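Below you will find the structure I want to go over with you.
With one protein chain withheld, the remaining protein chains of the complex are depicted in position.
What follows is subunit A.
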Amino acid sequence: MIEPQKLVNAQGESFTVDQAIANLRQREDPSLRYYAAWWLGRFRVTKAAAIEALQEALSDETDRSPDGGFPLRRNAARALGKLGRSESVPALIQCLNCADYYVREAATEALGALADGRAVSPLLTLMAGGVEAAVLVPGKPHLVQPYGAIIEALGQLGDRQAIATIEPFLNHSVQSIQNAATRALYQLTGEAHYGERLVHALRAGDLQQRRSALMDLGAIGYLPAADAIASATAENSLKLIALKGVLEHELGQPPHSLSADSQRVMALMDSLL
């Protein structure tokens, strides 16, 4: 890991863990607080004082965006998702009721990353009303809830009670939500037809859809997709990230002994560099 003490801040000054925590705690300069929250997540600072300050920032009232959002809360939630500490789970669950869509989305992603079962039922609550309720907010570029993130998190959490709620979203009108549902259902059921549905999406006419399918296949580590990923019409960078996900799923826990399949995936990756 990179030594946080050796890094510099946006102004080119050296920046220590204690300064970052102090910057997050002070109330005069919102931009310093915003940056400090990101920094603590980026450099995986798991000191108790950092966790505490980030959790406090989840209920910040001072930093408001023009549309009424809470930028600092969003960054704090993202950071807590990276720190992997289960004591943050209750505070993040509280954020699922925040009026700011992007705070709910960031908290959902963090809860997915923390993989704590306590998040399952609060996340399912956000999906109340099913596909019929999953509509655009008038005048906004997003739906009433961050469904894609919620469904992905439920897939990561691995609780099969989510299956029945997610299934109808295979037919949601937004393609990326269909993909999220497909990916989560693969993770929850292990059924290959869900993986194949994402492989099929790699041939979509729209580049954004192909990119999103690549990320989904990497996230679930679906080995039979390796060749289709390598030959998809998309940037090599994204194909490499997807194949990395497939490889790391195949490798399992260290120490790694390299299976024939692992070596085959690496050969594909080598050819895309």
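Here, a residue touches a chain if its C-beta (ideal position, glycine included) is under 8 Å from a C-beta of that chain, and two chains touch if they have at least 3 such contacts; residues count from 1.
One rule holds in what follows: contacts and distances are computed from a predicted model.
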| item | value |
| --- | --- |
| Candidate names "Phenylacetate-CoA oxygenase subunit PaaI", "Light-independent protochlorophyllide reductase subunit N", "Phycocyanobilin lyase subunit beta" or "Na(+)/H(+) antiporter subunit F1"; UniProt protein name, chain not shown | "Phycocyanobilin lyase subunit beta" |
| Positions on subunit A where the hidden chain makes contact | 1-2, 205, 207, 233-237, 240-241, 244, 247-248, 251, 254, 256, 258, 262-263, 266, 269-270, 273 |
